[in-house]
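Report on the structure given below.
A selection of the complex's chains, in situ.
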Amino acid sequence: MEAADFEALPEEDKHRMSTMIDHLQVRDSLKMYNSLVERCFCHCVESFRRKTLDKQEETCVKRCAEKYLKHSMRVSMRFAELNQGAPTSD
Amino acid sequence: MASKGAPSAADREQIFGMAQQEMEYRVDLFNKLTQTCFDKCVERKYKEADLNVGENSCIDRCVAKYWQVTGIVGQMLGSNRPPMG
């Protein structure tokens, strides 16, 4: 997709395009939310003898979720740099 | 918005799109929950075709705990109400 292609589009299509991008971003963040929950649940909850989380499980889930979010933001920055062809050093 | 509260075409698209995303989100959540609790609770020997008592209560608790995790994460993400509330 070249930038030129976008420029050739009439206003209504640009609008439609940005609506689509918004739509995909919401969907993306909901998906991220779902996989975060799945992962942190799997890593932190092992016992099913009660139907409420105990203190330890809750702490684990909170840290896991926070780590996942920080991780995801870091990946996002690195990913953007690589997409823009930033030079890399070892 | 037009008068008398009738939503405009753009508003209708918006409402429609949001509803669709919420539905897709719930389906995705339900599927992940189902698969995760199956792996956590159901024995892989498949000696019989029925769920036994232990498996059934494990499933109930697994769903309840999974639900709580969605709540905790939803709060952390800054809305009091998680996306699906």
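Note that the chains take the letters A and B in the order they are written out, and that residue 1 is the start of every chain.
Here is the rule we use: a residue touches a chain if its C-beta (ideal position, glycine included) is under 8 Å from a C-beta of that chain, and two chains touch if they have at least 3 such contacts.
Computed from a predicted structure; not experimentally measured.
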Item to check | Chain-type multiplicity across the complete file | outcome: A x3, B x3
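Following the convention adopted for this analysis, only the chains that are shown with their structure count from here on.
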Checklist outcome for this item: Taking each chain's mean CA coordinate, chain A and chain B are separated, in whole Å, by 18
Checklist entry - What residues of chain A sit close enough to touch chain B in their complex? => result 23, 26-27, 30-31, 33-38, 40-42, 44-45, 48-53, 57-58, 61-62, 65-66, 69
Checklist entry - Taking the complex as given, what residues does chain B use to touch chain A? => result 17, 21, 24-25, 28-29, 32, 36, 40-41, 57-58, 60-62, 64-66, 68-70, 72-74, 76-77, 83
